[in-house]
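For this depiction, one protein chain was excluded, whereas all remaining protein chains were kept in their positions.
Coming up: subunit A.
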Amino acid sequence: MATPSDRSPLRRRSLFKVAGLGAAGAAGLPLVAACGEIESGSGTSQATEGFDFLPTYKEWPLPVEPDLVGEPPNHPSGFTTYPEPVPAIEALPSNSGTFEITVPMWGEAPSQDDPYFAAVAEACGGTTVNLRQADGVTFAETSVQWLNANEFGDGIMLFSWMLFAHPNFQETVVNSFYDLTDIVKGDISERWPLLAGLPTASWGQSVWSTDPNDPETARVFGIPGSFSGGPGNAMFARTDLLEAAGQAMPTTVEELLEVARAVSDDANGRWAFAGTDYLTPQWFGLASGDGWAYIDGKLVHNCERPEYTEWLEFRRTLWDEKLVHPDTPTGTLDGQALHKAGTIVFQLDGISWWQGFIDQTTAEGTGGTIAPLGALSANGREPLVHVNTGVDSWTFLNKDLSQEQVEEFLDFANFCSAPYGTTEYEILNYGVEGTHFTYGPDGTPVFNETGTAVVQAPVNYKTMSGHVQQFLTGTPEMVQARFEYNASVKDFAEANIFEGMRVEGPADFKSAGQVLIDQQNDIAFGRADLSSIPEMVETWKANGGETGREHYTAAYEKLHG
């Protein structure tokens, strides 16, 4: 055999290389051939009631009864006066541990050197909880990566709506967080009386199964936040501007459209609306959450209903008639600032904007009054109001903590659960007298500048654990107004068809839902025609909608038989 020349591609060394690569490839082929299927992201359904391992509920007697007695949870009671606070915890624990808890923060994070943090540490019995405050706007999405990397300190606080951002939260929970079951099971009222006073439903909603197919593996993984009901969002109208324009508060969607036309003036820079994407579906009877309603013996998604087209027609009309701020599609508008300035008359926001508007305009001296629109509906339908249906949030602890550390943190959580009318609530929610607030003429704490910047931050210790009972609090006028508002809409509250179960949709369903939202915006902002809706819906069905229906139907049947 002739020796390969230097120019030949088959030199000895090359031959060895080719042979080596070939062998490696051949060895790899069975590996590739023996591949399994992709299994992740098939969705879960988790029962949230009927467990025998939850903390035994023991009512924690309120030190003072509320002035306005409602019908919780959708019509909570309220305080129009500030009661003399009394201590909730008689024997303070003696702790010295330090924890790092990751929490969302909207706005500027206050310095951890502020006396507020040291005062809370002293008041709770010596536990120092350092807050890792991360941007609330992106918190839901980025928390997915922190949890995957186990980079969230000793714990993390997640609001319930943030769970939608997690592709497979059940898997995350059971692999990342401390299983609290053995610590909180049974009667915990001696050491943690306030945690024992949390509603059983709150603890039930803090349960995930280590094996989603086996109900026997259910365990408690989170410290529940407050169990609040009633509307979480509202469309707020600038009532002073409506009055100046000779317009009354609209009571139907048709009236709202007329008012919007009357108050909008595109050429002079005033519009009725900025955002109209969430909450507005309820005006057309569409479902909240994942968008399923049980109609005529089966689960039907919002996008499959004729009301969906009506809703998108409404949004498109607002856009075409220049009733929406023209930069709304950019997603960069500061709606609250525009609302305060009167550039937009209606602001879609969380219910807390009611008090926020008053606080901010009072501090800035800009004036103005707002009120939420009532239970609206279109075409003479019975109104529907989306309401909160469970715990607002959870604090999850890192699985790497020791039992002693977890117990110490539960001491702290017990402290945070003290309700309105207690000294614990006062220091958590108002800070230190003289440093963060002073008592006003009617005895109500009034924040000073430091208090506004540090304690009034939307998330800190005060949201780390649920209160034994949630009340309407604030200025007497606001409490009265919110109490009456809740009373006026409570009868239209949407029934939760998955009551007693937490259903997490399959990955494909979630993915198709994201595309649907993008397509909705295309129609609402004039980038696509209303005639594209049927095609949108077919695409949605084919790419995850039907898979989602199967999953949710199975969950529904498990619940209702």
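The rule we apply is simple: a residue touches a chain if its C-beta (ideal position, glycine included) is under 8 Å from a C-beta of that chain, and two chains touch if they have at least 3 such contacts; residues count from 1.
We adopt the following convention: contacts and distances are computed from a predicted model.
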Subject >> Options "Ferredoxin-like protein", "Protein FixC", "Sugar ABC transporter permease" or "MoaD/ThiS family protein": UniProt name of the undisplayed chain >> reply: "Sugar ABC transporter permease"
**OP:** Could you tell which one of A:Ser77, A:Thr102, A:Thr172 or A:Gln347 touches the chain left off the display?
**Re:** A:Thr172
**OP:** Could you tell me which of A:Ala47, A:Leu163 or A:Ala507 touches the chain that is not displayed?
**Re:** A:Ala507
Original post:
Just one of A:Ala109, A:Val144 or A:Ala262 touches the chain that is missing; which is it?
Top reply: A:Val144
**OP:** Would you indicate which residue among A:Ser94, A:Asn213, A:Thr330 or A:Ser531 is in contact with the undisplayed chain?
**Re:** A:Thr330
**OP:** Using the touch rule from the top, list residues of subunit A that touch the missing partner.
**Re:** 31-41, 141, 144-145, 148-149, 165, 167-168, 171-172, 175-176, 266-267, 269, 325-327, 329-332, 507-508, 510-511, 514-515, 518, 521-522, 525, 527-528, 539, 543
